[in-house]
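Shown here: the complex without one of its protein chains, the others still in place.
For reference, chains read A, B and C in written order, and residue numbers begin at 1 within each chain.
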Amino acid sequence: MTAPHPDTLTALRDLTRTFAAERDWQQFHTPKNLAMALSVEVAELVEHFQWLPTGALDELDERKREGVRHELADVLLYLVQLADKMDVDLREAALEKMRMNGEKYPAARVKGDARKYDEY
Amino acid sequence: MTAPHPDTLTALRDLTRTFAAERDWQQFHTPKNLAMALSVEVAELVEHFQWLPTGALDELDERKREGVRHELADVLLYLVQLADKMDVDLREAALEKMRMNGEKYPAARVKGDARKYDEY
Amino acid sequence: MTAPHPDTLTALRDLTRTFAAERDWQQFHTPKNLAMALSVEVAELVEHFQWLPTGALDELDERKREGVRHELADVLLYLVQLADKMDVDLREAALEKMRMNGEKYPAARVKGDARKYDEY
Partner (left out) sequence: MTAPHPDTLTALRDLTRTFAAERDWQQFHTPKNLAMALSVEVAELVEHFQWLPTGALDELDERKREGVRHELADVLLYLVQLADKMDVDLREAALEKMRMNGEKYPAARVKGDARKYDEY
């Protein structure tokens, strides 16, 4: 590979692969276990917002913001590892999903329609 | 912007911003709501694995693999949107977390130690 | 057993035991799988509330209320089955937890204190 700056998602995939291999931790990383771990990290993120009115930045103090930042990172790292085990290219999958969403919910037809959003 | 290939996470952030703006859907996207939506998407992912032994690729048929691929995309898209509202650079946050994990769990000390993994 | 009206949680435990046994479905019911299934059902409940302001009854139409009712039931049924596998008496555990909460958060000290609630 000659590209000096690989895409972030590819770089993170490679970093997590090396990290797990160096610690002999791949044995724990079945897709099933990674999906569970992902759900646990997301709940730690949800926990920061559960009693707030909207979760807007001014409702969180510095310590909470830092916590949210770390949980967001944890979610991305488990997501990258699960996608890797599933042979899914996250970048392509997300771009494809955006195209599908665009076709399914044409802006002109759904604009500001809460019911359409609810189906989304 | 002159860079011809913006990073994927930045590109997805821009795509989701435009998508929501064109549909007037930002009104639904409080951080609290996005965190909930993220947790719902993750559960749809978990659902694919809940009765499987390990979730390895050969345990999933083509239809299930496609489902997993779409759910992985949905999780990434909500994650990108939540990070955007939180003013968090997902790339930097994930790289920082990997460095922290490396310091906290030196390979030489934790290799193959399931109890260390459990604390992780 | 001579008691004509067994406690609901005991009755539900017995019903779920019979239901699974008659279908030979206990093989799928490891505690790990039941915990995953429980999290999936809770997310289906969360999904009803994710874009609503507060989820108060008047924000839900009849169809949504019925959906919520069924999801609440599903959550309870998986919870009862997981507790059964864990040899946990849900009734005793919940009563004990209420006592612990009462000691940890004396009403006189925490009344209306959002920060105390946040620790809770």
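We adopt the following convention: a contact is a pair of C-beta atoms (placed from the backbone, for glycine too) under 8 Å apart; a residue touches a chain by one contact, two chains touch by 3 or more.
Remember, predicted model here, so these are calculated numbers, not experimental data.
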Can you list where subunit C touches the absent chain? 7-9, 12, 15-16, 19, 22-25, 27-28, 30-33, 35-36, 38-39, 42-43, 45-46, 48-49, 52-57, 65, 68-70, 72-77, 79, 82-83, 85-88, 90-91, 93-98, 101-102, 105, 107, 110-112, 114, 117
Which parts of subunit A face the unshown chain closely enough to count as touching? 28, 33, 36-37, 39-40, 42-44, 46-47, 49-51
Counting contacts across the full complex, list the positions on subunit B that touch the omitted chain. 36, 39, 51, 114, 117-118
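The rule is simple: only the chains that are shown with their structure count from here on.
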Once subunit B is fitted to subunit C on CA atoms, what angle does the rotation have, in steps of 5 degrees? 180
Multi-partner residues in subunit A (2 or more other chains touched) are 36, 39, 114, 117
